[in-house]
Structure formats: structure tokens, C-alpha cells
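Once you've had a glance at the structure underneath, I'll fire off some questions.
Excluded from the complex is one protein chain; the other protein chains are retained at their positions.
A, B and C are the chain letters, set down in written order, and residue numbers restart from 1 in every chain.
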Amino acid sequence: MLSSASTSSRFMPPQATEVAQNVDTLYGFLLVISLISCVLVIGGLIYFAVKYRRHTENDKTPYISHNATLEFLWSFIPFLLFMASFVWGWIVYHQLRTAPTDALEVMVRGQKWNWTFAYKNGRTSASEMFVPVGQNVRLIMGSSDVIHSFYIPAFRTKQDVVPGRYTSLWFNAEKEGDYQVFCAEYCGDQHSGMQAKIHVVSREKFEDWLGNDPYKDLPLVEVGRKVYTSRCVACHTLTDQKAVGPGWKGVFGRKEKLEGGSDITVDENYVRESILDPNAKVVLGFPRGVMPTFAGQLSEQEISGAIEFIKSLK
Amino acid sequence: MDDQQHHHMIPLKIYIQVLVLLLVLTAITVAAAQVNFGPWNTVIAMAIASIKAGFVLAFFMHLKYDDKLYRVCFGTAIFFLIVLYAFSKLDIVTRIVVEPFQ
Amino acid sequence: MATATHDPNKNYINEKSGIWSWLTTLDHKRIGILYMISVMSFFAIGGTFAMLLRWELFSAGRNIMDAHQYNQVFTFHGAIMVFMVIIPGIPAFLGNFILPLQIGAKDVAFPRVNLMSWYCLMIGAAIAFFSLFYNGVDTGWTFYTPYSISTQNGTLLMVVGAFIIGFSSILTGLNFIVTVHKLRAPGMSFWRLPLFIWALYSTALLQILATPVLAITLLLLTAERVLGIGIFDPKLGGDPVLFQHFFWFYSHPAVYIMILPAMGVVSELIATFSHKTIFGYKAIALSSVGIAAVSFFVWGHHLFVSGQSEVAGILFSFITMLVGVPTAIKVFNWVATLYRGSMRFDSPLLFALGFIFLFTIGGVTGIILAVIGVDVHFHDTYFVVAHFHYVMVGGTLMAIMGGIYYWFPKMFGRMVNEFWARISFVLIFVGFNVTFFPQFILGAMGMPRRYYDYLPEYQSLNRISSVGAWTIGTGFLVGLFVIIHGMRKGVKAGPNPWGGKTLEWQTASPPPHENFHVQPVVTAGPYEYR
Partner (left out) sequence: MSTVKTATSGHHHHAHHYESAEHEYVTSKFGTWVFLVTEIVMFGGLFVGYILFHEKFHEMFHAGSTFLNWRLGALNTVVLLFSSLTMALSIYYAQLGKKSLVLLNLYVTLACGFIFLTVKYFEYTHKFHEGLFPGALFSYDGPEAHQFSNLGMYFSFYFVMTGLHGSHVIAGMGLITWLIVRAHRGEFGPEYYTPLECTGLFWHLVDLIWIYLFPLLYLIG
């Protein structure tokens, strides 16, 4: 009976958590019921349609108005099947939504178009997070602008991230690997670009990653490149092509016309100000109020790194 | 062709009595609001308002003497509003508040 | 009124002429035709947006438009199809034309309100389209806050447009309830009403009781954008999840406003084209009303992952299962009607059988989504997109096409070209499955919906889907030509070309202004094939 469950899992992302296996088994069961009911209904439809074709214009058809037992059966049996799948669904849902108490807690912040993560010891990362294998992890999620949704297909779990309050989600990854994270609630232009990766690694690698400083003995330009790949790639390109924001190649030192009509040359102060307060001086032709502020989210080292990186793109 | 049978008419006296009753009830609800019964204030105010509404519906809007269908209409509207309130309230009350750390 | 001598070739079309006679008509049949023209043109526009969507999704990365334009295209596709095509579709077009005829009335209860309902649709649609000049709308047809509050564009105009279109739906519902209660032909008890009328009556209940909540929600959203009242805006202490509660309290009954009339059309088609009385008349009639009633308690299955509490989620999942039972009963009754019938595969029957085929798949996937444990994975993915297209396009649009071809002789006095109508069915049916079945698999693989760009591994299925979409487009184009050709050059049709037993087949085609020269008296049920 569960053969179709295994065939279905061929079209599903890998089952990386125990909950994912339970969800897939339930989905397999539902697929089997659906297959049977489709075969019954559509098969019956086609069989009757072919068998009872019209021979002459005044064929006599029997006056069958109803049949109580048949009608009872085809109401009660679906009702039982629906109740069974409801209860099974409830059990799986309860498992999905009750986080074990000893879980490793990580703060997740959704912001128009990237995800940032903060661990208890102050270590932060963007667009990617590291998690030890076989460890219960509980994400406490908030949004600083609109509704997003943290969706990990491989863990079969998803939870909206609602501004103004916190929501949570938990998982226990059993297999090491990189797992894709999507934003699943429409949140504007780069909704499809708002992705992240969960790296499930061994405990030692995780402890090492957690402890070290991500920019240890990296030149400022490389720090800037890391900041770019994790925070800015969704809206800025490394060429001179405009995505949502300006392309960075050759922008440094260029003279730009602002919305107010005055001119400005792109220097360190303008870049720093645009990072901390993007709507202060908006260049003509670019949408106002789209770039979020990074004040309080980027350290001094990361901001100066970003500036150096932009400067290096001639 | 016009089989004009006279529709039910409420005597003038009853109209006047209903208005007086409504004004008295308004006075009561205003007086009751001055006294602080704590959460009971809301219940009293809504009860009196519902009584007043009942009188307006029954007499001024002829619901008491009219086709029962109109009562069904009014009742269904109220019923589905209660459903909207009940399910939304259930969600708000049973939400688990998630606390951040740090 | 004395029975004037009625001139046989005088009917509602050629009785008066000139555009003004159409724009100020009070005849329910003419208003039905006005709605037909509006709904079909909005469908053409919405369909074009769908073609653009599928072209952009043909391969990963940028094809023909950038992200912001894509977001506007899917918003307009959704809003036009929902508010202007599929909600007014059957009730206002086929319903307006056929309801008075099927219950033996001369017109709907309030003809002027009926015309006002059409103008509400057109004015609302005009305002909604006007948002294109204020750099469009990119919030999705659901207008979720706080995004719909903060985005600077024409959202306000589309919200006001949808608000006005809502009144068109309310007024149609009001007219139908009063007409069914007060203007039935002598002898036509509630248990002798055709099933299409039962479906329209249940839909009217939904239109009356649910649409006003949409009106107040959109009004609050307008006040939110203009005055910043803060009820749905978290920055001012509001609760965006409450917006979702209010929005879906209307929008789930709205999906039953879309499907119930379609079920009514299919009941008519199955009974007439198998020349056999419908199986389980009372069961189908009561399940229409049953679905309408239970549909008010299930909206929370749209909020399973939105931050709604677990308790509420479980309750909504349970009640959604209950609404599945009457839906299943209806499908089983249709198939049972075919047993020992005498079927001729005219285009209306093909669309009815296509409806049952696709609606069954849509229905079972709906049950899968109602199981809360599984829905967490499938919510907001292409699995959901495939599900609601199976029930909306596979359901309501197939029923609209079936209904048009079925009542075409009654409406225009001519028959459509059967061969090309069947070609259009095959194109739509095959194209539809090729488009949307792969999307179930895409959803299972985790591809989220409303995605402008996707990972390379989703590309092959998206390509198949896009090719299928263009086949549907061709199918509907062929259908359009069939209708236009049929109107002008179709073979003349008699009053009852299909051998139907309901009242509309007892008057001329196209019917005179007052529908029946002699007031029909009903003595038996609607499907008396003895």
C-alpha cells in the first residue's frame, strides 16, 4: 500500500527529519485514497459514458430517483476516510508544532528580501545558518517589515514570520547536508530571491563555526565581499546593471543626480549614509522606501568592508 | 383586481408607549454607565441596548406582526456575525506567545 | 394585462435596437447578455495575463519581464479572474438569463436593481483598471497587510474597485433570493425547482451573507492606506492575522460562490444529455444548501501556517473535512445519473464530463490540503495553485463553456458548430491537464507560489506547464470563434433542440420579452424522463 508513498517521495525533497518521514507517510496514505477514489469516479464515468451511448433519439431510460443504501454508503465511507485522515493529520501537526524544551534556540529575522540569524553567544550570520546534526533546534522568528514565511521543504515545515510578534518553528535534522530555505509568503519584488541555506554539520564543525569570527584575518575587501553575498545580492549586481538598486561596478566616485535635483558624488560618506539611512538621498530613477536600513544589523567592520568592496569594483 | 386587504396597523397609543419606553431605557443605560460595575458594565449596556433594539424591531419595524421569513433573515445575519467573532476570538485567545531571548 | 397578439418573430433581441436600448434595458435576458460580453472580455484580459505569466516562467531567470512587472501581472491575473470573471460568471450571466425562465417568471423581482448590478461591475472594473496608471498593483489579489499598506502604487484604486464590484454580487444575490421566493410559477414548489435554481439560491445566500464582510474589510484597508488607522498595521498595534481572518471569512464562501453555480449547470447538463431523471434530486439540492451553510465555518484552513493558534487550526481542519462530504455526494450522484442513461456526446455533455473528471482531482487534492499536518508543507506552494485551478478552471470555467453551448440555442436561437466546439473542448481539456498536473509535482517538490524566478531543478516541469497553458489559450480562442460564428451564422434552432424537460425549453428560442406567452403551470418535477 505504501508503494505509492515511496514513488511519491521520488518527487519530494529528501526526508531530512523524522517529522518529514511522518508527513510523507501520511501524504502517501492520502495519495492512495485519492488514487482509488479517482479511479472509481472517473472509471465509472468513462465506463457508463461508453456503455450507455444513445442508440435512438427516443431511448427509454429507467426512472431511478434515488437509492437510500447506496447514498448512505457513499456519504458515510468518505466521512470515515476524512475523519481518519483528519486525526492522523492532527497527530503529525501536533508533532510539527510542539518544540522539545531542550532545543538550541536561534533568533531569525526576516527583512525585505533576506534572512539573518543570531545565536545566543552573539554570533550572527546572514542568508545561511549552521546547525549541528541530530540536535533539536528551535527558531524564534520575527519580521521587521512585512509578513514573510520561513519554509524548509526538506524538513516539511513552514511558519509565517509576522511583524509585531514572534512565531516559532522547530526541527531536528538527522542527516548532514545543505538544505534550501524559501520565503513562502509574498513579500514584494525579490520575494523569489529571499532564500537561505541551512548547513547541517557535525557537532565539532558547528562548535568551531559558532566560536570563530567569520571575518578572522580577512582583508576589508574580502569582508565586504562576504557582506555582499549574504546581504546585498538580492537587489544589487556586481556589474553596472540596475536590479532593484544600482549595479556596483564603477559606481564609486561617479556623479549622480538626486531626486531633489541636486548632484552628489558617490564617496565613503554617501555609501555609509545610504547603508544606515537609505532614504536620506535617493538617486533619481530609483524607488524610494524600498531599501531597508541596516543600522544596528551590520557591525562597523562590515560597513567599512562593504565600502572597500564597492570601491574595489572598477 | 387589487385585492387590497388592509395590512396590520399598530394603534398610535402603542407607538407612543414604545418611544417612551425606549427613552426610559436610554436614561437607565446612561445612569448605569456612571456607576463602575467593573466588567459588568459591558454586559448591562449590551443587555439594555438589545432590549431597545428588540422593541424597535418588534414594533417600529413590524417584525412582531410580519412574515416569519423576515425574522429568519435578521437571525441569520446575527448568527454569522457571531461565528466570525467566535472563531477569530478563539484564535486570538489560544495563541501561544513566543518570547525572544537576549 | 390583456394578452396582446404576440408576433412570433418578435423576441428580446430584435424587440428594440440601438446601443441605448441595451444600456438601459430592464429585461433580465438582455442584462444577461451584457454580463456575457463583460465577463468574456475580462476573461480575455485575465487570460492574456496568464499567458504572460507562463511565458515568463518558461525558464528560470529573466525571460520577458522583471520581478516588479511579474508581480503586477500575477496580481492582475488573480484580481480580474476572481472579482470580474469567475464570481459574476455563472450567476450574473447564465443565472440572470435562465433563472426567471426556469421558474416560469416574467423577470427578476427588481429589474432596475439588476441593471444597477451590471453598472456596479463595470464601474468597479474601470476603477480597478485605472490603477494601471498609478504604477499598477503588486499585492496579489489577497491584499495581505502590512504589505498592501506600505506599497506605493495603485492598490487603493483596485481595493475601491473590488469594493464596488462586491455590490454587483450582493445585488445579484438579493435579486435571486427574492425572485425564487416570490415569483415562482404556480405549482412550482421548492422541491420542483430545477437544480440550477437550487445552486443559484445557495450561491445567493453566500453572496448576501459573505460579501458585506469583504466590503467592510476593503473599507478598513482603504482607511488604513489613507488615514493610517492602524487596525491591521503592526507598527500601530494592529494585527495582520486579523485581516486574514476577515478577508478569508468572505473569500472562502466566495470560492463556493464560484463552484456552486457550476455544479448547478452540471446537474442540468448530466440530466438532459443522458435523457434520464437526475439521481438523488433531494440529495443534490440539500447538499448545495449544506455546502453554502458549512462554508462559513472553514475559512481558517487558509491560515494554517499564518500564526493562527494550533487549537483554531485543528477546529478548521475538522470542519473543512465536513464540507468535503456533501461535495463528494454531488459527484457520486452525477455519475449515478449516467447509469443506464442514453448519452449523446454533444459539446455541453463533454464539458460536463470534463468538469466531473477535473473537479474530482481538484476535490481530492482539496482534502489532502485540508489535512493540517500535510498542509504545512504544501501551503503557499504550487500544489495549492494546481488545486484551485483544478476546481476553478476545471470546474467553473468548464461549466461556463458547457452552459454557454447548452443554452446557446435558447439565448440566440441558433446552434453552434458542434465539430469546432468539440475541438475547443479537447484543446482546453488536454491543455489544462498538461498545464496544471505538473504543478502538483512542483508543489510537492517545494516550489513556492508567486515566484518570479525559481531554482533550475524546477525548470523542466515549468516548461511543460507553460506549453500546456498556451494550448488552453488556443482552446479558449477556438471557443470564442465558435460562439461568435454561432451567433451570426449558426443553424436556426427550435425551442427544444436537446429535449430538455425544464421550463425554459417550453418557450420560443430566443424567448419573447415577457418570456412566456401563456403563464406555464408546473405539475411535476424538473427532470421527468419517463
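Assume contacts are C-beta pairs under 8 Å (C-beta built on N, C-alpha and C of every residue); 3 or more make two chains touch, one makes a residue touch a chain.
The structure presented is a predicted model; accordingly, all values stated were derived computationally and were not measured.
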Where the missing chain makes contact, among the chains that are shown: B, C
Given C:Ile45, C:Ala60, C:Ile123 or C:Leu183, the one touching the chain that is not displayed: C:Leu183
Footprint left on chain C by the chain that the document does not show: 1, 26, 105-107, 109-113, 170, 174-175, 177-178, 181-183, 208-209, 211-213, 215-217, 219-220, 223-224, 227-231, 233, 236-239, 242, 246, 514
Residues belonging to chain B that touch the chain removed from view: 1-7, 9-10, 12, 15-16, 18-19, 22-23, 26, 29-30, 33, 41-42, 45-46, 48-49, 52-53, 56-57, 59-61, 66-67, 69-70, 73-74, 76-78, 80-81, 84-85, 88-89, 92
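One rule holds in what follows: only the chains that are shown with their structure count from here on.
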Mean-CA-position distance for chain C and chain B (Å): 36
Per-residue overlap in chain A, given as positions that touch at least 2 other chains: 165, 167
For chain C, residues contacting two or more additional chains: 239, 241, 307, 310
Of chain C, residues touching chain B in the complex: 181, 209, 213, 239, 241-242, 245-246, 249, 296-297, 299-300, 303, 307-312, 315-316
Interface residues, chain C side, partner chain A - complex: 67-68, 71, 138-140, 144, 146-147, 150-152, 234-235, 237-241, 274-277, 279-283, 305-307, 310, 313-314, 317-318, 321-322, 324-325, 328-329, 331-333, 335-336, 338-345, 353, 356-357, 360-361, 364-365, 367-368, 370-377, 379-381, 441, 444-446, 448-455, 499, 529-530
Interface residues, chain B side, partner chain A - complex: 97-102
